[in-house]
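Worksheet for the structure shown next.
The complex appears here without one of its protein chains, the remainder shown in place.
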Amino acid sequence: MERRTLFDGWFLPVVLVLPQLLLTGFFFLWPAAEAIWYSLTRQDPFGLGSTFVGLDNFADLFADPLYIDSIIRTVVFCAAVSLLSMSIALLLAVFADHEIRGRAIYRTLLIWPYAIAPAVSAVLWLFILNPQVGLLGRWLNAHGVPWDYHINGGQALLMVILASSWKQVSYNFIFFLAGLQSIPRAVTEAARMDGAKGWHRFRTITFPLLAPTSFFLLVVNLVYAAFDTFGTIYALTQGGPGKDTETLVIKVYRDGVINLDLGSSSAQSVVLMVGVIALTAIQFRFMGKRTNA
Amino acid sequence: MSNARTDWLAHAVLGIGVVLFALPVWLVLAGSTQDSGAITRGELSLLPHLDGLAVYSRVLMHGTMGTQPVWHMLMVSGGMALAIACGKIVISILSAYAVVFFRFPLRRTAFWLIFITLMLPVEVRIIPTYSVMSDFGLINSFTGLTVPLIASATATLLFRQVFVAIPDELVEAARMDGAGPLRFLRDILLPVSAANIAALFVILFVYGWNQYLWPLLVATDPGLDTIVIGIVKMIGVETQTDWSAVMATAVLALLPPVAVVVVMQRWFVAGLTEGEK
Partner (left out) sequence: MKRRTLLAGTAALAAAPAIGRAAEKTKIVWWHAMTAALGEQVNHIAETFNASQDAVELQAIYKGGYADVLTATIAASRAGQAPHLVQIFEVGTGTMLAAGKAVKQTWELAQDTGATIDPNTYIASVRGYYSLPDGRMASMPFNSSTAVMWYSKDAFRKAGLDPDKPPATWPEVIQAAQAIKAKDAAEIPMTSSWLSWIQLEQYSALHDIPFASKADGFEGLDAQLEISSKPHVKHMERLLEMAKDGTFKYTGRDNQPDQLLVSGKAGIHFNSSGMRGDLVKSAKFDWGEAYLPYDPDLIKSPLNSIIGGASLWTMTAPGRTPAEYKAVATFLQFIGKPDNDAYWHQHTGYVPVTLAGFELSDKQGFYAKNPGADLPVRQLTRGTVTNNSKGLRLGRLVEIRNIIYEEMEKAFQGGQTAQQAMDSATARGNKVLRDFEKSVKT
């Protein structure tokens, strides 16, 4: 359903929307179109010559079992990071919404890590988890736990999931807290009067009311896990050991920026672009429905 | 009755959460005051050495290992983060306003063109973007540093959500009072969405502050080095790293965005709440 009350005229709105359209055109659509073109060519790094190869780059990509593994790994990784960071954030938010002493201080202390740069957080984790110089890594090894993510793929994956989730908890916490606060007190009070106990009350009343927030966060977290974890993973494991922590964005970076294989990396970007657009389209449909309902 | 127990549990859970977040940063804070050699050897102590605090004034005024002084890089980062946050907010409000409150030719097309840029990071289109920038002669300028990062749809979408939720009666009432579209925007829409603007400002400021790859590529003049680039520059490859200076710089780099988040947290949370309605 569309808004009924509108202003007239078309000149003003066009002027208003123009700056954004121009920026989008020059700095997004144009380069994106070039990337799509690159994906259909084979060219040398310096752009001295290029040949049109049709869909060869895509065919090569999907014929490579290692790329398929990478897709599966990325899906697992994204799901794990999203679920872990969202459930921890929800837990913290629920407790921070309680009327307890020092509530405001707790909130501040849980919100501020949002500001930490990914590049910095990766260095932090090295000083904690490295088996030889890291505080926790050394402690584990000294106490009989053979912790070494350099030669243990499972531990490496666990580590990048933990580090990536850690970075995202604050963000989720803020949104969950906001969501909880927008639930009218009357609703929870009424439930309390009806004698609903803590967990039961949460499950039947609070959680359904948080569903829109959760869905929005799920999409944001999936995109975060797919793209913005690059800095963290690259600094910690560079995708290793073997390929055990190589996600799609690590591969794009390696093929595009290090390996300078522009055709293949553009094809990978196009695959990612399609994925993100699909994901956001789903989110958009959902948000659109909800607000128009 | 059971309240005391729940409280106790809440304190425990929140306390653990706080420690988990603070520990790594505390480690850097402590490390910044210690001897670089000890840090390399893995002999980092959890207690800061108070006599090591001099490192802060050293990096602030002089930088380390030939970088710009840290205060200068903080200014560049601050300017860049502000420009990105303000630029994005302004163009997004204008375009969201146009899309929600007007009917004009190609409205849907315009909206979709903006919409598909959502969340697609600069990294995957970096070489084409660079060549576009150089066609405009914007390499190595403050404009080049900021403008391409302003082009994204997140903020537009958020404002669209906020504007769509504004009751029709409000618009109707404003029209009855004879308010034109621009006055409506200024006198009603902006005040109503103040909290959302604040929330977005926080998100965008942090986003702008933490950029790495784009500033590295587009800016060549050391005077345009941001603090994140400065930190990376200080970490030596094949040579000694002045770890205490790196850690002190990391702490200083953390302060401005943390200050923004903490100072604005009240509006931040409220702004997101309203955007969610």
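For clarity, chains are labelled A and B in written order, and residue numbers in each chain start from 1.
Going forward, contacts are C-beta pairs under 8 Å (C-beta built on N, C-alpha and C of every residue); 3 or more make two chains touch, one makes a residue touch a chain.
Note that this is a predicted model, so its numbers are computed, not measured.
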Going by the whole complex, the chain not shown touches A, B
Among A:I151, A:A190 or A:A281, which residue is in touch with the absent chain?
A:I151
Residues from chain A at the interface with the omitted partner, ascending
42-51, 131-133, 150-153, 238-243, 254, 257-261, 263-264
If you put the missing chain back, which residues of chain B would it touch?
36-37, 40-43, 65-67, 126-127, 130-131, 133-135, 139, 216-217, 220-222, 232-242
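Throughout what follows, only the chains that are shown with their structure count from here on.
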Hey, which residues of chain A end up touching chain B in the complex?
3-7, 9-10, 12-14, 16-17, 19-21, 23-32, 34-35, 38, 88, 91-92, 95-96, 98, 100-102, 106-121, 123-125, 127-128, 132-135, 138, 166, 169-170, 174-175, 177-179, 181-182, 198, 212-213, 216, 223, 227-228, 230-231, 249, 252-253, 256-257, 262, 269, 272-273, 276-277, 280, 284, 287, 291-292
Write out the stretch or stretches of chain B touching chain A in their complex.
6-7, 9-11, 13-14, 17-18, 20-25, 27-28, 31, 40-42, 44, 46, 91-92, 94-95, 97-105, 107, 110, 113-121, 123-129, 131-132, 136, 147-148, 150-153, 156-157, 161, 164-165, 168, 171-172, 175, 181-182, 184, 206, 209-210, 212, 228, 231-232, 235, 250, 253-254, 257-258, 260-262, 265, 268-270, 272-273, 276-277
